[in-house]
Every structure is written in structure tokens, then in C-alpha cells.
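One structure follows; several queries about it will come next.
A single protein chain has been omitted from the complex, and every remaining protein chain is retained in its original position.
Order of writing sets the labels: A, B and C. Residues in every chain begin at 1.
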Amino acid sequence: MQVTLLTIMEVILMPIVAFIIGLFMVLMMRKLAARLQRRVGPPLFQPLFDIVKLYGKQTQISHGMIHDIGIIMAVGGYVAAEALLPVPGMDGIAAKGGLITLAYLTMVPSLGLALGVGQCANPNGSIGISRALTSMLAYDIPFIIVIFGVAYQFSSTNLVDIIATQQAGGFSTWGISEMPVLAVAGLFAMHASLGKQPFEIYIAPAEIATGPMVEMGGKFLGGLFVMQSFQLYTASVLYVSLFLGGGENWITFLLKSFGVLAIPVVIAYLFPRYRTDDLVRLVWKWPVMLALIGIAFVMN
Amino acid sequence: MSAAHSQNLNVLLQEIEGIHLTHHNPRRLRADIAAEALPALLALLRGRASYVHLSAISCVDWIEENQFELVYHLWSYETSVLISAHIRIPREPGIYLSVFDIYTPAAFFERDIHEMFGVYFEGSPDMSKFILTEWNGPPPMRKDFNSEKWVMETFSWQEYHPDWLKDLEEQGGGIVSTPESIRMDNK
Amino acid sequence: MSNTDLSNIEVNQKPVAKRSNPFANVFNELVSFCRSRSMFMLHYCTGCGAIELPPAMTSRFDMERLGIQPMVTPRQADILLITGYVSIKTLKRVILTYEQMGAPKYVIGICSCTVNGGMYWQSYATAKKLDEYIPVDLYIAGCMPRPEAVIEGLQQLMAKIKTDEANSWKKYYEHYDYYLGNQQHLFGNNWQTPTDIIGEAKTYQLEGPNTLGEHTKILESVQRPLEPLEMKL
Partner (left out) sequence: MRPENYQAVNHPPSNEYELNFGPNHPGIEGNYALKVKLQGDTVVEARADAGYLHRGFEKLMEDRLWIQNISLVPRICVPDPVPMEVCYSLAVEELAGLELPERAQWLRVLQLELSRIAAHLFYFGGHAATTGMYTPMYWGVADRDLLLDLFEELTGGRVYSIYNMPGGVRQDIPRGFLQRLSDTLDYIEGRLKDYDNLFFTNQIFVKRAKGIGIISQEQALEWSVTGPNLRACGLEFDVRRDDPYLIYDQLKFDIPTEHGGDAWARTLVRRLEMVESISIIRQVIKALPDIKGPVRTPIPNPLAWRVPAGDSYARVESSKGELAYYVVSNGGDKPYRVHIRGPSAMHAVQVLEKLAVGCRVEDVAQTMFSLDACPPEVDR
């Protein structure tokens, strides 16, 4: 009974922790961008101000039931995913869920967004969401191969086990030193899943006026901002869990996850975006090839 | 410009009847011709004198003479002389031939002149409204359209009566003539 | 053109019921504070003033340190920056844009042209007083105002938002008849926008005595009904 209560507490607490860390990740992203662009950047609590303000809008322009549900799905998918991502001291239901469930859950937000945006009937939104699904199709293939490789290496799809194995052996058993090629492919897939340049085809303000976000205002946009902070958190923590041995304690956990996230963010602000077909061609070529080579090494 | 080029050009231009040439300076040549002869002149310049660049078509409304003046500015990348061909057409009905078949960019200028002056160009590919799609009045660039009068009839103005002005007025000063009266006095 | 001058009319504040819960006020104040510290602006490049916004946004003056960032579509934005003279063709789009924004929304008129026509006062193509067509919170005069002036103006707006004084968007609902009348005067009586302002005013209880009037009657007589949208994916 006690264990179950603790689990429930953890399941409630983990998304909240994820949200707070995610907000700081958004802040880090914007600060890094500002430093690269030779300016000061936003104040410390800017991401929170944005979200509170958006939820405090007095007229909320909804486009119907599905529009509302779509946003809930987009945020909910990530909230559920957070409970499956172990953090130091809290495992949540990670031991029961496993990697495969997590991989499925990270796809739910895109589908939810597609539902919600479809209701808006804005051509920019429709193009944007079709691009988002295209890019999901592109990066999911290396992502799944990488997950398969990791699961094969550690003979488990249980994230708790995977982290424990890596922590037990120290740096030499970390995913990144055991399977470096897969780690590179994983970084690629993670960058693409964040939707930042050069993979930012579905926001693309100059082309389709921010695509899926085009009709979103007030709490809907707020929902997307919340989703973004969850997205950054999920991607970096998943990568840390798979390849960098998870967090031994909170300090190393935060260092690792922020450090991993800094790589795609810095790259993002130095490159333009690809065209849609170029992106698919690129992602299906290099990360997939790397992932397959990596898997060949793992299986040896 | 070399002397040979200039010689050639002068010989060529003499083929057009009733042409009157004036040299402003070595690189500007003004040609006054009859409206009927213009297409022949342009075809000649483009076909045989390397004048491939139509710089602009300007329209001037000479309301007192009841005429529109159309000016075709042409430039040759080889001779480096700009020829301005001036023609006059009657203000009513204000119809002229398009030179789109000789110079493609004419389409833009003719469309522009059509909506600003109301001159219709026969044979131009597109004479629909472009800039003034929300405008229902007469062609605004005509001299008989008074923009200021239209503005005064249509719009009202912001009151500007700050505190420092009120203070001045209490002391017997202030604005003697309003901006509106000055504006209308000018006319 | 209707003669009432709205520039001095205050928005009639509805008496707010005193709430016993002390946290209710805290929450309202938090929201106002966040509103003032996070302003998403939609800068409609209606004119020359648009050229001084990139400097204000980019590395040298960096608006983002004040929490101001550019947004792309009206739905996402809080502030509509009208940067310069508004030609009649643009004015239609400005009104459409303004109506699509989610309240609370603020309008800043940059450049002298939005105040009184500026140096184009004679021009047949530009509208003269912006606040006849949409309510304006703040003007930043100058031809064109420097980036410092733009940022200063935005900071003044921030101060107004923080104390809940920037309420011009309510004026649009409460005096819709006046604004609609001026719009009809310029665009003709067939003018209508896809946004149902009267319906919104009713839904959010922002109706005032002047929401409906002779001009809205004209609107009702020419209005094509808005059809519900079919769901499609």
C-alpha cells in the first residue's frame, strides 16, 4: 500500500518537476540564442511570464471541440511520458512502462496537434501539420532503430534497468562509450525531433507563418508553450538516460540534460532550415545509416 | 559614346518621318514625334539600334492644352545614350496603343498610367487595377482631381489643445489662424 | 462620419464585487504583471516606421530583455504596432487583424502619420486618424521615432498594463457602433469583417449602451451569416 501511494506521489510530482526544468530549458535555449546573436536575452522568468499571460487572456478564440482536445492531447502525451522517464530518486512507473511505451507516447503530441490544427481550417496550419508529420516520419525511423539498438545492448526495455546498468559500471559502460555510433545517430534523431533548424520545417515563419501555431492564441498557444518545455525535457532526459547513464544525483542529472540540449540548440541558431524533401532525404540517409552501422556493432 | 555610333543612330532616326531631335547633353537625346510614328520608332530602336532597355514610360497631364504627353525612356547598353521619345495624345478619349509587343516591361508602366491617369492602352495584357484597388474616385494623378479637397471632405482631424496652449490663451495669446485655414488659403 | 469624439471618453468600469478570498486579487495582480512583462507584438509594417523596429528588436537595443518578442499571426499577439501611415487599402487589413487578436489587446500607433496624417495629410490614399477606426492605447510620435523612443513607448505601455489602465480594447466593444460607422464611411456600407464583434461583446459581457446603433443596423442588413465549419482533417 505504501509503495503504491509513493508511486502515485511520484507520478504527480514528476511532470511538475519536468515542467519546471523544461521552463529553464526554454530559458537556456533563448539565452543561448541571445548570446550567439550578441544580445542580452530574456530575463530569468520570461518563459513563465509568457505562459501565465497566455492563460490569462480574456477572450479565448476556439475553433471547436476538436481544437480543444487536440491541445490537451498534445500536452497530455508529454505529461504521460514524463511519468515514464526516471529522474534521480523517482522512478515513477518507468519500470512498468518501458521504452516502447515511451516511444509511442512521444508520438501522441504530434497527432494531437494534427487533430487540433485540422479543425482550424487555416491552409498554413494544414501545410504546417503535414510537414510536422512528414518530419516525424523521417526522424522516427532512426529513433526507433536507436531504441532497438539500446534495448539489445542492455537486454532490456526497462529504463530503470538500463540506467542502473550504466551507473553500476561507470563511464565505460555508458551507452555513449559502448555504442558511440548509435549515440551520434541518436543525437541526430533527437535534434530532428526538437524541430529546430536545420530541421525546423514545420514552424517556418517566413514560409507558412508558424504552421501549426498559426491559429493558436491565448490558452491554446499557452498549451503549446507548455508542450515545448516538456518536449525539450523529454528529448534531453531520454537521451541522457539512454547514453549518458542517467542521473546519479540531481546535479549530474541537470548538468547532463542541459549539456545535451545545448548541442542542438547551438547548432539550430547557426543554420538555416532544410526544404521538406531535403530533410527527409537527409534524415533517411545519414542517421539511418549511422544507426544501422551502430546496431551492427552492437549485435557483434 | 563613339562618334560612329552617334552617326549611325542619327542616320537611323532620320528614317522616321517628322522626328525632331534635341541633344540635351551627350548622353541624353530627346525625340519629339507624332503619336502614330512611335511604334515604328520603338521597333526601329529595339530591332536595329540595340535599345533593349525600356527605362520608364512617363505620362504628363497637360490640362491646358487638353493633352497627355507620353514619354518613353529608352536606354542602350551599347551606345550609352538615353533616348526620350515624347508623344502627345488628346486628353479625350485618352486611348493609345500598347507597346507591350516591343517592350515587355511596358505592361507594368501602362497599367500604372491607366489607373493613375485613365489612359487606356489597347493591346496591353492587363489593364485591371493594381495599386488603387480600393479607390472609386477619378484617376487621381489627373490635374483636375484635387487631392486636398477630397481629403478635407473625407477626413476629420485630431484636436490638439495641450495645456501650455490653454495657458497662453488665458493670457490672451494662442493660435491666430488654424492649420485648416492656412491650408485652404494656399489654394 | 459620426461626430462624437471618443478620445476623452473613459471606459465605464464595471463595479467589481469585493471578493473575500485574498488570493483572488493576488492572482489578478500576477496576471497583470505577467501581461506587462510578456508582450507579444505583431508589427504590421504599414509604413516607414517599420524600418526602426528591426534595430529595436535586434542585437543593439534588444527588446527581448524586456520580454517583448515579435509574433507572426494576430491570434498569437497582444500588441498591434501600426508602424506609420495607414493607406486605405491597408486599413482594411489592419482592422481585420485587430479583430482577430485575442483580448486584452493593445494598439500602438508609431509615427506622426497615425496621429493626424503626418506629412501625407494631403494624400488621397492614406487614412488620417487611426483612432477613428480602432482604439489606440499609445502614440509614439516622430518621423520616424528612434528605437529608443519605441522602447520607451513600450515601457510606458507596460506601466499602464501593470496597473490595468490599458483598457482601450474594451472601448472597441463598448463603442462598436462609432468605430463601425467610421469604417463604413470610408469603405462603404457593404463593409463587414469575418469576426462577430457584437457576438463577442455579448459572450464576454463587454456590451455597452453604444455597442449597437444605426451603423450596426446597416451591418446586420448586409451581413452574410457565418456558417459553421465542418470538421475535417
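Please note the rule applied: a contact is a pair of C-beta atoms (placed from the backbone, for glycine too) under 8 Å apart; a residue touches a chain by one contact, two chains touch by 3 or more.
Given the structure is predicted, the values throughout are model-derived calculations rather than measurements.
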- Absent chain's touching partners (shown only) are A, B, C
- The listed residue (C:Leu42, C:Ile68, C:Val115 or C:Leu219) that touches the chain absent from the view is C:Leu42
- Taking the entire complex into account, which one of C:Val31, C:Ala50 or C:Leu180 touches the absent chain? C:Ala50
- Note on the structure: chain A residues touching the chain left out here are 33, 36-39, 60-64, 120-121, 123-124, 127, 197-198, 200-201, 204-209, 269-276, 278
- By the contact definition given up top, give the residues of chain C that touch the hidden chain. 42, 44-48, 50-52, 54-55, 57-60, 72, 85, 87, 89-90, 93, 97, 100, 119-120, 122-126, 143-144, 146, 194-196, 199-200, 203, 226-230
- Item | Interface with the undisplayed chain - residues on chain B | 24, 27-28, 52-56, 58-61, 71, 73, 75, 77, 80, 82, 84, 103-105, 107-108, 116, 130-134, 140-141, 147-148
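Basically, only the chains that are shown with their structure count from here on.
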- Task: Express in whole angstrom the distance between the two chain centres, defined as the mean CA positions of chain B and chain C.
- Result: 38
- How far is the middle of chain A from the middle of chain C, if each middle is the mean of its Cα atoms, in Å? 36
- Item | Of all residues in chain C, those that touch chain B in their complex | 1, 5, 7, 88-89, 92, 115-117, 121-125, 127-129, 132, 185-187
- In the complex of these two chains, what residues of chain C are touching chain A? 30-31, 33-35, 37-38, 40, 58-60, 62, 64-65, 67, 72-76, 78, 100-104, 200, 204, 229, 231-233
- Message: With touch defined as at the start, can you tell me which chain B residues reach chain C in the complex?
- Response: 132-135, 137, 140, 145, 147-148, 150-151, 154-160
